[in-house]
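Okay, handing you the structure first.
Note that this complex is displayed minus one protein chain, with the remaining chains in position.
Let's look at subunit A:
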Amino acid sequence: MTEYDPAEALAEIERTQQKAYGEQYLPLWYVPGCVALVTFLRISMDFENSLLSALCALAVAAGFGALVALMLQRSRVRWTLRTWSPPALLVFAAWALLGAAAAYGVHTLADGLDEPWRKALAGGAAMLLLGATTRPMEHLVLRYSKGRLAK
């Protein structure tokens, strides 16, 4: 392989980084797993027994720890924040808000049900929506990261 000229070298840096971003996916269970834990926490906070609520909160904290540990154990690469362009960050934030909006909407629509069921349904809707749209969101983030060089 011969050396690149400067313009080719810059293009090669971007191509290499974009290709690498495209090869590492967020596990599909991760975000729904986080939503499930938050849903469980929200339901448990309504328990009349405060000791039980506290134990549930501890269990949720342990669950988050386990999720993060499992993801780190399985991931083959850890990206720096430099890889995120502002438009890519906006896409990610909008996607997270979409999940929250879906949960809020379902919670509002299910006003005839008991509160734990409303929260469970709202959490379930957010889990389904975010789980189903994880890959399209990643493709959008990738598209909006183009043109950015991580130095």
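Quick note on the criterion: a residue touches a chain if its C-beta (ideal position, glycine included) is under 8 Å from a C-beta of that chain, and two chains touch if they have at least 3 such contacts; residues count from 1.
Methods note: contacts and distances are computed from a predicted model.
Here one chain is missing from view; checked against "ABC-2 type transport system permease protein", "Putative membrane protein YdbT with pleckstrin-like domain", "Extracellular solute-binding protein" or "Transcriptional regulator", UniProt names that protein "Transcriptional regulator". The chain that is not drawn here is touched, among residues A:A20, A:V68, A:A100 or A:A132, by A:A20. Hidden from this view is one chain, which touches subunit A at 1-4, 6-7, 9-10, 12-13, 16-17, 19-21, 23-24, 73, 76-80, 82-83, 149-151.
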